[in-house]
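Missing here: one protein chain of the complex. Every other protein chain is in place.
Should a chain be cited, it is by its letter among A and B, assigned in written order, with residues numbered from 1 in that chain.
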Amino acid sequence: MTNGDSGMRTLTYRDAVREGIREAIQKNERVFLMGEDVGRYGGCFAVSKGLLEEFGPDRIRDTPLSESGFVGAGIGAALGGMRPIVEIMTVNFSLLAADQIINTAAVYLYMSGGQFNVPIVIRMATGGGRQLAAQHSRSLEGWYAHIPGIKIVSPATIEDARGMLWTALQDPDPVLIFENSGLYNMEGTLTTDAGAVDIDTARVCRAGKDITIITYSASLIKSLEAAEILAQQGIETEVIDLRTLRPLDDKTFLTSIAKTHRALIVDEGCRSGSISAEISARIMENVFYDLDAPVERLCSLEVPMPYAKHFEEAVLPQTDKIVSLVQKMVGADG
Amino acid sequence: MADFIMPSLGSDMQAGRLVEWLVKEGDSVRRRDVIAVVETDKAAIEVEVYEDGIIESLLVQPGQKVAVGTVMAVIRTETGSIPVVPDEAPSVETPQVSTEPEGVAGPEREQSSPALPPSGTLRIKVSPYARKLAIERGIDLATLAGTGPEGVICAADIERATPITSTEPAVKTPPTPPTKAATEKPAAKNYQAAMRRAIANAMARSKREIPHYYLQTRIDMHRTLLWLASENDKRQIKDRILPVIPLIRAMALALTDVPELNGYWIDDRHQTSEAIHIGFVISLRQGGLIAPAILHADEKGPDELMAALRDLITRTRSGGLRSTEMTDATVTVSNLGDLGVETVYGIIYPPQVALLGFGKTMEQPWAENGMLGVRPILTATLAADHRATDGHRGAQFLDALDRYLQDPEKLCTP
Partner (left out) sequence: MKTQRTGKRKAPVINHTHALHLLHGMSRIRRLEEKCAELYSATKIRGFLHLYDGEEAVAVGVLEALTGEDAVVATYREHAHALIRMGSAGTILAEMYGKQEGCSRGRGGSMHLFDEKTRFYGGNAIVAGGLPIAVGLALADKMLQRPRVTSCFFGDGAVAEGEFHESLNLASLWQLPVLFVCENNLYAMGTALKYTQAVEDLASKAASYAVDTAAVDGMDVLAVENAAKKATEAIRTSGKPFFLECRTYRFRAHSMYDPDLYRSKAEIEEWKKRCPIATFKQKMIDQGILSDSDIDTIDRDVAREIDEAVAFAEACTWEPLEDLTRFVHSERRMS
């Protein structure tokens, strides 16, 4: 719905992603969407609902359950001059296409000595929190961020959900967009003229002077909730949304830590070998002498995701855990 | 002529053992003929020749292990295509060496295990940022007690310490005599400079951050001085009480009445202190100053205060101050009256919230009960942090100070 007076309207993250896709298909005749159940079903998360009727089966292309096949076909189509948006239902199934993403898309340009770039955009849902158990709840975006040659972005806001796709499609190289499935129902406002956003920089979402929380995706929402609670206790938390996990905009968080002298990384991925480990290492490498406390990380516990609700909640980073960890770090834990 | 070399039969191959020659000298060979069998780690492999010609000589015997690139045979050719020369200089390994059982290492080398940190030495835990600040401000970390988790010295501890501890190296006796006299002066100079920097930092920060307000009052000292004279009459010379002692005593008592002036402003919060530790500014002969604390001043009577002050001054000169005395002052007093100064407009030591200044006690015309007389008058000045207290509290404090000095008997009992 549009509020004409303010130029602001309310919509869900899901709507915003859909608008981004619709706009891209309208603006560039070479853009098309393909993936499992994106057409007749309307998308596993209803992101592409209605688009088949609007654009037809050529540009909203249902695929068989052949992740490696259709991701590879997307790479080939990109090499052939198209601008495919390939949707993988969830990051869990992307492992069936990992060969094409990692061994082909990420390396083609380099391996060919700069001759063949692959302008593909691969979108996938990620994250846990919906009691889907071990095979449907992974957060592997940090794991993909290990690979040179691809860009990894993870929108956490309505604006980014809407605007990152177009910028990704303008990129000459592969971009992977990770949408946390827990965010699809999130509502927010957007200006009526909202457009593309950059995919190169992190953003300071809340300013504070006592501690910096570095996070992204669904953990951003929890971190902002925690910051609000902490503010009532007189603790001013700076919250940074990384937005892009590769390449990392480390300048933004390093600048912040030089000011606050404390850093907490909140990451839904598992702790070992994670993007949080990478960020922590960069902090040590660059602003060690500005640290007034050890860097802390709040990540998912290292177990396959359990089904039971209380178990799953205990595995994932939660607002109350962020609050108590920050209190401990700033010495306000009594 | 062309060389037949030990070929590289895999990226990881460094040497091969000739199993057998399939040709003899004088044989004619054609390109792609297999002329030798070579054993690698994987298997025995037939090796082909890349030239047409006649085997001139065989240089390697079966059983011999040679490095990749070693010339194994010479082939007489009619015409040669571009000879391919290996990149690395070959080397021959004798069969004797190669027949030694593999995998047997030489005598085990005594590995010196890495030295363990000497037991008993405790490393002070300091956050990296605190360490950086301490270096910037010339603060000796050994004198600080950390208040962070597990006693870690964190940035706030450095802020609190400024600039007191910075002077310590200047007054401390070096633990070992310097080996060269020449090193003394620059070192001392460095300490001076460091102290100057520390004072500069702390005072600049105070003026930058603390909104000072000043209140001043004139106090009739004749009752206190009479009391002091009678008290000193009872004492031996060495036990006599200096005039500053009743001032400190009155200050401690006034602070119990108005506790808001005793404490800190940290992290945008006013934290009053239960204990009253009065920092006493001592000027150093070399320049600079230091303000060690008279701990629990409110619990000490005049004699104890005198003993404490004497002890502090002695130890300040000799370098025997304890770290708590260096850092724990909750309020400071600056007494410049001895130098003839009338009024002291002090600058608060962060993160404390008040500083009391005493000028010289001078005979002045003084009206009391409608009568004009000459009295010994002291000017007391309060500098206080307006974030922590307002002028009303400050006025109550000076009023209390005055009352105690008009009723000196009260100064006696702790």
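Here is the rule we go by: contacts are C-beta pairs under 8 Å (C-beta built on N, C-alpha and C of every residue); 3 or more make two chains touch, one makes a residue touch a chain.
From a predicted model like this one, the values you see are computed outputs, not experimental measurements.
Residue-wise, the contact with the chain that is not shown comes from A:77, picked out of A:38, A:52, A:77 or A:183. Across B:43, B:142 or B:372, the residue that sits in touch with the chain not pictured is B:43.
Note that of B:68, B:199 or B:308, the residue touching the chain absent from this view is B:68.
Residues of chain B that touch the chain left out of view are 5, 7-11, 31-32, 40, 42-45, 47-48, 50, 68-69, 81-82, 84-88. One chain of the complex is left out; on chain A, the residues touching it are 30, 32, 58, 63-64, 66, 68-82, 84, 99-100, 103-104, 108-117, 119, 148-149, 170-173.
Note that in this section only the chains that are shown with their structure count from here on.
In terms of their C-alpha centroids, the spacing between chain A and chain B amounts to 40 Å. By the touch criterion given at the top, residues 210, 234, 261, 288-293, 328, 331 of chain A touch chain B in their complex. Contact residues on chain B toward chain A in their complex (touch as defined above): 127-132, 147-149, 152, 154-155, 267-269.
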